[in-house]
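The complex is shown incomplete by one protein chain, all other protein chains being positioned as in the whole.
Moving on, here comes chain A:
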Amino acid sequence: MSTLLEVNNLKKHFPIKGSSLFEKQDRAVKAVDGVSFHVNKGETLGLVGESGCGKSTTGRAILKLLEPTSGQIRFKGEDITGYHGEKLRKLRRDMQLIFQDPYASLNPRKTIEQIITEPMKIFGMPKVERRQKLDRLLEVVGLSSYHKQRYPHEFSGGQRQRVGIARSLALDPELVICDEPVSALDVSIQAQVINLMEELQEEFQLTYLFIAHDLSVVHHISDRVAVMYLGQIVEIGDVEELYANPKHPYTQALLSAIPEADPKISRERITIKGDLPSPSNPPEGCKFHTRCPYAEEICRKVNPVLKQVSPEGQQAACHFVKEVALEY
């Protein structure tokens, strides 16, 4: 398996302008603060974390919809961090995005046909080919060709998301970044869209970076999972291994919060206290120490780095990996 996407120490800080004229020091919201991971060709990497932890910002920075503050993004072995203008536009063919909100991500003034064929038009595909491709895309995402002339507001959420998926596939991308593609949908529709995405992955050999906060969905679709907390990855590894044997206290707490379908099973829930600290003023040391039940002096001073915790390659960023793992 070859590496398709490699992200090294990616940072995205949003500057906050000083509120007063004399406040010289410009602060910043550190939405993404040193994230590194790779995605292999054909696999799905799930990126999970609570709201505001920088998942979506990571996805958008990779697509260069947001300019990364620092770090490196390598796509197919090429450093694309500095790409802009025409070079960046060409890159868009290979990297696409599926949006979270199917209501907001489709232009209300365009028909389904116009929405799906626009990427092809931009990259100069002849009209006849566009028509054929449109029919094929509608078919694979499960829409009928009589939907072509309709406007987005005439569709349900699930159908709109199918349109969004068809649009993202119009250019035959290799990598699709899915930004919470099902979180705005009803649970029954979620399953359909997820299954559709899995079918499409097989058919078009797609690689997914699947951003979500729903751990069940991520478990279902991912090959590997990365857990983010406050702009950093705290644990990453193979999905089965990580779900069965989480090493980081934050991952453990997250996993224990997944609702169980059987009410008779009683389980101990790990509750984390307090709120997510502000990313404009993150805590010193380990970012999780303010809410971590195991936090010690060292956690308040030194930010732990990701280190291998299992022979299969699972990595976690915690000073007390061994002790924490035993208690789970």
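Keep in mind that, in the parts below, contacts are C-beta pairs under 8 Å (C-beta built on N, C-alpha and C of every residue); 3 or more make two chains touch, one makes a residue touch a chain; residues count from 1.
FYI, contacts and distances are computed from a predicted model.
S.K.: One chain of this complex is missing from the view, so tell me which of "Cytochrome b", "Peptide/nickel transport system permease protein", "Fe-S cluster assembly ATPase SufC" or "MrpA C-terminal/MbhD domain-containing protein" is its UniProt name.
M.R.: Result for the unshown chain: "Peptide/nickel transport system permease protein".
S.K.: Which one touches the absent chain: A:Leu171, A:Ile270 or A:Ala295?
M.R.: Considering the complete complex, A:Leu171 is the one touching the chain left out.
S.K.: For the chain not shown, which residue from A:Ser105, A:Thr251 or A:Gln314 touches it across the whole complex?
M.R.: A:Ser105
S.K.: Which listed residue (A:Ala28, A:Met125, A:Leu196 or A:Ala295) would be found touching the missing chain in the intact complex?
M.R.: A:Leu196
S.K.: With the full complex in mind, choose from A:Ser2, A:Ser51, A:Ser188 or A:Asn281 the residue touching the hidden chain.
M.R.: Answer from the full complex: A:Ser188 touches the omitted chain.
S.K.: Name every residue on chain A in touch with the hidden partner chain.
M.R.: 63, 65, 89-90, 92-93, 96-97, 99, 101, 104-109, 118-119, 122-123, 142, 147, 149-151, 153-156, 158-159, 162, 164, 167, 170-171, 187-192, 194-196, 216-217, 219-221, 243, 255, 258-261
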